[in-house]
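All remarks here apply to the structure that follows.
Note that one protein chain of the assembly has been removed; the remaining protein chains are unaltered in position.
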Amino acid sequence: MKRLLEVKDLTMEFRQRSKTLIAANHISYYLEEGEIVAFVGESGSGKSVTQYSGLQLVPCPPGHVAGGEIWFQGENILSYGPGSEKLRQIRGGQIGVIFQEPMTSLNPVMTIGKQMAESICLHLKMSKKEARQRAEELLEKVGIPDAKERLKAYPHQLSGGMRQRVMIAMALSCNPKVLIADEATTALDVTTQAQILELMKNIVKETGTTLVIVTHNLSLVARYADRVYVMYAGEIVEAGTTDEIFYHASHPYTIGLLKAIPSLSAPREQKLVPISGNVGNLADRGQNCMFLPRCPYASKECESKGTPQPAPVGDSDTHIRACHRTLTREVLEKEQPAPQALLRTKKQGDAQENQVLLQVEDLSVTFPIYSGVFRKKIGEVSAVNHVSFQLHRGETFGLVGESGCGKSTVARAIMRLEETASGKILFDGTDITHRKEKELYPVRRNMAMIFQDPYGSLDPRQRVGDAVMEPLVNFKLGYSKKELDHRVDELFDLVGLDGTCRYRLPHEFSGGQRQRIVIARALAANPSMIICDEAISALDVSIQAQVINLLEELKERLGMAYLFIAHDLSVVRHISDRIAVMYLGQIVETGGWKELYGNPRHPYTQALLDSVPTPNPEYERNRSAHKISGEVPSPMNRPDGCAFCTRCPKASEKCRIKMPAMEQVGENHQAACFFL
Amino acid sequence: MEVQKGKQHTTAKRMQEFAGVFFSRKLVIFGFIIIVAMILLALLVPVLSPYDPNLSSLKEVLRHPDISHWLGTDDLGRDVLTRILYGTRVSLLVGLASTLVAGVLGMALGLIAGYMEGIVDSVIMRIMDAMLAVPIVILALFLGSALGKGLGNIIFCIGISMIPRYARVTRGSVLSVKKLDYITAGRIYGASRFQIAVKHILKNCLSSNLVMMTMNLGDAILTEASLSYLAMGINPPTASWGGMVSNGYEWLSMNPCVAIAPGIFIVLTVWAFNVCGDALRDVLDPKLKGTL
Partner (left out) sequence: MGRYIVKRVAQSVIVLLIVTLLIFLVMHSIPGNPIRLYLGDGATTEQIEYYTEVFGFDQPVLVQYVKWLRGIVTGEWGRSICFATDITTLLPDRIVATLSVTIPSLVISVILGVLLGIIAAVKRNGWIDSLVSGCANIGMATPAFWLAILFVYILALKCKLLPVQGYTPLTEDFTLGVRKLVMPVLVLSLGSIAYYARQTRSAMLEVINQDFIRTARSKGLKERTIMLVHALHNALIPLVTVLGMSIGNLLGGTVLVEQVFCIPGIGSLLLTAILNVDYILVQDIILIMSLFALGSNLIVDILYGYIDPRIRVK
């Protein structure tokens, strides 16, 4: 195949006041015609910057190309002046980009049609009318119903998934040779993500466009990519065909990444193997391999031989790697740290016999809708609809579902942050459903919560030590000043942080460290239950594994129960004993992890599991295309009957009228569907 | 002990970073020097100037600038420079005090409105809207006419008329801070409503208000000058910049310095506060860029 685009020795710098960050360090790669190439790396790995530098989309200043060439169709496109005619021909005309944030990447004050027609008129030299015609065709192609009507819509009238489809249509509108999808599906739900990826794959295969998928999610690319580049700290550390990367990974970072991901097929009895530490400072690269401080295979020679250069692996002409050591299978097996067994002393069986800690009965939560000058209440939206479950002492109960399914509202209702419309919440035998804020004190000291955003859950102006101390002081647990100090040290120690950093402010910590501080605060008053609301989803893969392990170790030592709320099914499977699946405010299926993942009965659970990517190209290739279509309806117009009936492949007339009740489908396994 | 050291170290480092960003533009250094100079001059005038600011000397009426009177004399033979420097005291005092009044009251109202929401919020904010509907100078003028002239009253009037902006900004940031997880965390971990409002919410609104107060200092000084110009501010013979300009206007053709020199001091001072306010915003709250 012909090389369509070739990047040679690209270096990209960010010049700041006092220091220079090297975001991309001597990067070389190529794209071939019609292939799907993935760039995988954690945040700060330089994967996006690398893609943007050719199109000069990195804001300058501070961004600055310090060296290298990008050859595209016989010309070095880096030599084009900023804003030059030639550069603009390439942008949109030859290379299209789909950005991460569908919510902010479209101009909010312009109609979809106008935004699409703009580039069509420019690059394809069409008239306005022809351009609208083409825009309409494209919208149909990306699966937007009522394309003609949609042309007149503004971005805020469309859902996130729809906006991302519009972005795809826009990027494709001028028949580009290369399509760059920069984290294009990251902000979307797992079922929507699968739909969008499938759509992109089909379109590029049909048109012969080269697709570049930039993502942090290694599993995601197993199904779609032909070749994969793994990036770390602004460098390409390994590259190869998808099989080479997933089955014959030979760079310690790639190996580490693959091990750090919990997967639907991995044995659950092993701890995840996180990559220790954090990404090094890009401003201070030093002379050595950037991965050295985190590398489990590091040897003496790594410290003296400078930065490793990419070199071919074996006799493959696609597989390259930048490492001083030759990590053959034998070396790997010898030096590999043996996976630690995950002790789960509280077996599933025990948990059930154990005492019920939290009982949620028939819980409903509604939000009022106001309108008019006097904010009159005109209706209600029900966010949570008759949800019941139990959490036993020392158990981990997983609550999964897509965004807007009400899983976080359940958590907030349990914490009494949201008023309950009907139903009951019993914690440790006491009914707390309608307790007054003041009377909640004794209950709340036994509950704690960890939030999704490690940046928002700590007061930016409170020293972290004081934050951790807060529950101890507020709940009047009778600690003296000295005991308080001691306890804070103990808590910092528990979560693996140094007690001396207690006087620092949150912004001085990385995301993973902040989440550790939040965990320390949650542990402070020795709660019997901790609610983890998407506690790890904002973290990078390698850090995610560290935090999951920490949570598991803590549970082992301290014996509290977790209500683990997440959208990532693989993580939930790894950590939970029992799991409930929520859809549009209702629990549709619940059961032990083995039953639920081994034998999903509800069509929604099946669809969800079907959409989850696995880091296994072989398996992914043989998996059929995803069946689920459509999007989650808004809770404002919840369908009558079964909530899932609008998207369910099995739905019949009965489903549209009547709501199915929960039925026992096996020991420790229930589902709500007429077709069980 | 070691821990204590770590605490000091981080504070020192933070101060250094702060100064680095604050003074990153050369103009800010200039503005900062002006402010410091103004304060020093205001404090030291009695020592620096041989003249009495209010003692008229009919022999030396409307003299042009020369060695003994650097900026000349006014219609009553008083040294213009001396009076300007005494005027610095009035301007700085009124500026600082009225901004403080506005900031404290506005913040309190904004905090209450944003934190309570509902009817309390509506009542407070509608009153703020009503006050905003009347131009600041007019409002201060109007309040001044009700209260009478004098230093204390002027401070109060200007302070009251500037309350709405603080109330609005504070309410806005309270509403956005309230949604953040750490407020929820505070509730979960047993903090009382009052504790949350003061410890978590107010503390985090403080920096944007501090920035706004610095930026408004100039406005307050301008308003005082305007009121004094309209003879609705500081009572003569006390020297105030606005009053001096007004007085000098009558003698413009005979000695322009009397009217024009005090104005230059107004421009310099207000400009210096504005520039420092901008710089402070860049340091404390880069997000506010553009909103203030």
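The first chain written gets the first letter, and so on, giving A and B; residue counts start at 1 in each chain.
The criterion applied here is as follows: contacts are C-beta pairs under 8 Å (C-beta built on N, C-alpha and C of every residue); 3 or more make two chains touch, one makes a residue touch a chain.
These figures come from a predicted structure and were not determined experimentally.
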For the chain that's not shown, point to the residue among A:Phe99, A:Tyr455 or A:Trp593 touching it.
A:Phe99
Looking at B:Met162, B:Leu222 or B:Val283, which makes contact with the chain not pictured?
B:Leu222
Touch as defined at the start, partner being the missing chain; which of A:Gln73, A:Asn107 or A:Asn526 qualifies?
A:Asn107
On subunit A, the omitted chain is touched by residues 55, 57, 59, 83, 87-93, 96-97, 99, 101, 104-111, 118-119, 122-123, 154, 156-157, 167, 170-171, 372-373
It is residues of subunit B that touch the chain not shown, namely 27, 126-127, 129-138, 141-143, 145-146, 148, 218, 222, 225-226, 229-230, 232, 242, 245-246, 248-249, 252-253, 256, 259-260, 262-263, 266-271, 274-275, 289-291
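Here is the rule we use: only the chains that are shown with their structure count from here on.
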Counting only Cα atoms for the centres, state how far subunit A is from subunit B in Å.
47
Mind pulling up the subunit B residues that touch subunit A in the complex?
2-3, 6-7, 10, 20, 24, 180-182, 184-191, 193, 195, 199-200, 203-204
Under the touch definition given earlier, write down the residues of subunit A that touch subunit B in their complex.
17-18, 415, 417, 437, 441, 444-445, 447-449, 451-453, 456-462, 467, 470-471, 474-475, 500-504, 508, 518, 521, 524-525
